[in-house]
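Missing here is one protein chain; the remaining ones are kept as they sit in the complex.
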Amino acid sequence: MLTQQTVNVAYDRAIDGRGLPAGLCYGGDYNPEQWPESVWQEDMALMRTAGVNLVTVGVFAWSSLQPRPDVFELDWLARVLDLLHAHGIGAVLATPTASPPPWFSRLHPDALPMTADGVRLIHGSRDTYCPSAPAYLAAARTICATLVARFRDHPALAMWHVHNEYGAVCHCPHSTAAFRTWLRDRYRTLDALNDAWTTAFWGQGYGDWDEIETPRATRYLANPGQDLDFRRFCSDALLAAYVQQRDLIRAATPDVPVTTNFVFGPWVPVDHARWAKEVDIVAIDDYPSEAGPGADDQTAFAGDLARGWARGRPWLLMESAPNLIHTPGRMHAKEPGRLAVHSLAHVARGSRGVMFFQWRQPRGGAERFHSAVVTHAGADTRVFREVVALGERLRTTVPAVPRHPTAIVFDAHSWWALQGPGLPTAVDYLAEVRAAHKALGAADVVFPGEPVDAYRTVVVPALFLLDDAYAEVLRRHVLRGGTLVVSYLSGVCDAYARVRLGGYPGALRDVLGIRVEEFQPLAAPVELGFPAAAVPETGMFWSERIHLRGAVAEATYLGGSWKGLPAITRHGRAWYLSTRLGPEAYARTMAHIVNTER
Amino acid sequence: MLTQQTVNVAYDRAIDGRGLPAGLCYGGDYNPEQWPESVWQEDMALMRTAGVNLVTVGVFAWSSLQPRPDVFELDWLARVLDLLHAHGIGAVLATPTASPPPWFSRLHPDALPMTADGVRLIHGSRDTYCPSAPAYLAAARTICATLVARFRDHPALAMWHVHNEYGAVCHCPHSTAAFRTWLRDRYRTLDALNDAWTTAFWGQGYGDWDEIETPRATRYLANPGQDLDFRRFCSDALLAAYVQQRDLIRAATPDVPVTTNFVFGPWVPVDHARWAKEVDIVAIDDYPSEAGPGADDQTAFAGDLARGWARGRPWLLMESAPNLIHTPGRMHAKEPGRLAVHSLAHVARGSRGVMFFQWRQPRGGAERFHSAVVTHAGADTRVFREVVALGERLRTTVPAVPRHPTAIVFDAHSWWALQGPGLPTAVDYLAEVRAAHKALGAADVVFPGEPVDAYRTVVVPALFLLDDAYAEVLRRHVLRGGTLVVSYLSGVCDAYARVRLGGYPGALRDVLGIRVEEFQPLAAPVELGFPAAAVPETGMFWSERIHLRGAVAEATYLGGSWKGLPAITRHGRAWYLSTRLGPEAYARTMAHIVNTER
Partner (left out) sequence: MLTQQTVNVAYDRAIDGRGLPAGLCYGGDYNPEQWPESVWQEDMALMRTAGVNLVTVGVFAWSSLQPRPDVFELDWLARVLDLLHAHGIGAVLATPTASPPPWFSRLHPDALPMTADGVRLIHGSRDTYCPSAPAYLAAARTICATLVARFRDHPALAMWHVHNEYGAVCHCPHSTAAFRTWLRDRYRTLDALNDAWTTAFWGQGYGDWDEIETPRATRYLANPGQDLDFRRFCSDALLAAYVQQRDLIRAATPDVPVTTNFVFGPWVPVDHARWAKEVDIVAIDDYPSEAGPGADDQTAFAGDLARGWARGRPWLLMESAPNLIHTPGRMHAKEPGRLAVHSLAHVARGSRGVMFFQWRQPRGGAERFHSAVVTHAGADTRVFREVVALGERLRTTVPAVPRHPTAIVFDAHSWWALQGPGLPTAVDYLAEVRAAHKALGAADVVFPGEPVDAYRTVVVPALFLLDDAYAEVLRRHVLRGGTLVVSYLSGVCDAYARVRLGGYPGALRDVLGIRVEEFQPLAAPVELGFPAAAVPETGMFWSERIHLRGAVAEATYLGGSWKGLPAITRHGRAWYLSTRLGPEAYARTMAHIVNTER
């Protein structure tokens, strides 16, 4: 039912041979430093067999590139790049700053990260750095500049890849000082901060910027404003660490795109919608957490979200798993064929290619059982044959970037706020958004603060934070004749996680023609009556007492606390869902709304 | 079946207009410092509509009252008190010491609390202080004295409310030093302490007071005597912090009652039965943790317990939730009408009134979704209408304090000991007591160390700690012709949590006419046979091998480890239950015992 438009793809390989390959990229993370050079030749042969045309090198290689503070060993990487070039394979050259070497941690213990409990983490894993520590930032600049100086003119260089999966959180004194500076920049006055954080509650009024701490371990519930701002600060602190490297790179190689790979999950304090403006091409890592069809749904959403970050331009699937999925409690081998299904699903959603992590499964290290192209069993495997077959298929696949008439609003800040303290129940924001996306099948993804003029229908699931400006955007969308679908927990707060008064959903009450007086998180499902449905559906997770203020009831609670009261309402083209529908009912309802409003 | 007696109510408003209002108090926590003054007038109007005659002000307002070490801002509070007085509303004036301001934590990091793991907690929540830190105690005296000096003669002043929900635990060096002093006072000699704690086990013999630590993180099971005494110390350390404020207040305003609100839960190291002797009126906060009828049962017990703390005098429900209940995992909106049911249940059990937390639901802060009278949706709500209706009803309700012929023994120390290390299974003492109370429907609550002469029946559930003197009290009760009902886990230990030898239940073996040789915590229920019952009942959680030494079997195990052996015994008027009955069987059995013995 949804129409798609094909657009042209940018970032083709430039005249001098640098930039991403024309057509679709195919390859993955390549870590030759984990193997003797004798293996490299076999790698090249297997890559050609598989149709690989692009690999990422250098991720996590800091201790191999700079084994001691004053010793740089770049020759091996030069040989790798030469070899790749000789085999017609482009290189995404990564800076290795996601994992400082042990010598760095020993020299600069103050640059090791600290948990909210005050535990200073040690190295021996990855991401063991404080993004605000001066010593770390300086060391990152040094290794970055060294790589740039050496390889800026290498013909294999297709793209720069800064760091890896930015997402580290730190509560050390450097972070605390940086957080205070960030807050000063944001609020200017303590009065403004005290107001935004409602510090009058529980007597938390600040009289000096230096009284403010990161949300470390405290007695009981933390301040939700402080918690939310800390996540915002983390995103910005990491972004600054990225930008310092990007700028250094851009100055040297303005013709080569620069990016970093986005990792996505509830633990990641990164506003990727904001970051996407700082990369030359959006690159994502995608690892579904479910087996079977659930993985397909997650893949579809991830692809649409990436295209959203890219604002409709092409993007790149930078990491994905050829086989094993980490489901809760165990890894799960993907069913035969699913590798292609997921890869092509991403290409169909705008990915400029398909990249795997990693090329060759390592013998040791923490991720020695992580999925790979060339596994412990070698290349005479189902997985490698599937990779080869996909490579052939991709050579004849025309990259395209779809566009949909329906958009879903995604907001990292609402996600963060819904992970904060003191909520009525545990809310899985991502599950809310994915459920709405699954009900639609496919959609564009948009972000608060940006226009929605291009869309016929805008779907707003659990948009907990909503500022006046974006409420106005949504209001105008309806006035303009657009359809709006809003779910519970939307519009409840302003941008500071302060509740909007007068009844939920705050600034959307007027456009939705309702006023929600109170809510009831559900321990068990309740039945819902739809006029057109023969049998009742069920509502789950949440329910609300809705007062109609212009809207009409499209479905009614048949049980529970609000028996006989509206569960789903419509006010012209503005719909409101006060409970979570099951997958089929949600899909039927979305189809009905989209069809009704066409 | 149980008779009630009505007694007169004390604490009526005194001649000069101060003291609690005559009749029933109605109101709740009022935090105008969270709102612009423009809202205050609306508050007054709504309070009058609702029949509010008493509000608590100043709780957690320290940072508003003393925004910097040397700056006091009390005028706003004076305006609030004036406004209240002008509207005929009394004020419970709270000292704000439960939440020191950020400046205090910055000036005195040594006064921040420390966890058992040695983590120094930061401010940014509430209760972030060490009750033994000299700087904290000094600052608390200062703000308390400042409030007293300013408002001692204010006509709105109805009662003083020190602090809020005392319950903070700390393991910092100040607490450690204070714990050592407390132990010295308690035991005088290390020999006495080593004997009480049985330090000969695992080689823990102390040779110097300064070797003793609070029960911080250790390798494996901690010493149960140390654990129990630390909780006792915490109660006393907090009590000393309360008393220093109370005495300061009493000296200035001897005519105004002083109290603090008791919070109740497994995490609270406060012996409220002891504390109750230090307040002018017992005040409790009551938040049931179950929805539906379970909340009613909890409410009934809470009210009877509060009256017990008050030793049969009136008490005050100082905090309760107009609507949302925090059940495990989610908030639950109370069913319409339950607000009145719970409130009147408390009044019927002796409460001098009904107070809510809080008056106006805040926009921000950690508890912005906590239940309130005036919610985010405003006053045009079901909840506010129920509050108004209840206010009307309370105006014609005559306060009364019931008295019952049956008493349940409650003991915070047994509760603590049953939370200690090395027990045969996880015991929920509160669940044991509540189950016995529910089986009775209503009862007085009494405490070890106090006489039980006034009662026909005394019920002793899971009284794990039992000293000789109180065992003698119970023995004389039976000799005097009283009925005694004892359940498993009672009388097992002395006051130092040392097991009484010779068979359980220790000092009660003779009066019960039994000797328990061994126990079997139950993974699954077992069947019990009652001679008079057609179908078997089930016993849960616990079972015991009982030897009759004069008692007769009133019920028998039909399965499990002790098949054919007694499960419930009677020795004259002394009954013993060695397993947990289900709610109906428990109630039937209690009714049978009470009727039999009448």
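Each chain gets a letter, A and B, in the order it is written, and its residues are counted from 1.
The definition used in the following text is that a contact is a pair of C-beta atoms (placed from the backbone, for glycine too) under 8 Å apart; a residue touches a chain by one contact, two chains touch by 3 or more.
Only a predicted model underlies this, so the values are computations on that prediction, with no experimental measurement involved.
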Looking at the full complex, which residue from B:Pro36, B:Gly207, B:Pro254 or B:Pro328 touches the chain that isn't shown here? B:Gly207
Touching the left-out chain: which of B:Met44, B:Leu423 or B:Leu558? B:Leu423
Among listed residues A:Ser132, A:Ser351, A:Thr375 or A:Thr589, the absent chain is touched only by A:Thr375
Answer key for B:Trp416, B:Tyr429 or B:Tyr504 versus the chain not shown reads B:Tyr504
Of B:Ala217, B:Ala454 or B:Ala533, the residue touching the omitted chain is B:Ala217
Residue numbers in chain B that touch the chain omitted from display: 117-118, 196-208, 210-213, 215-226, 421-426, 496-504, 515-521, 523, 545, 561
Those residues of chain A that touch the unshown chain are 31, 33-34, 60-64, 67-68, 96, 99-103, 105-106, 113, 115, 117, 119-128, 168, 291, 323-324, 327, 329-333, 335, 361-370, 375-378, 380-383
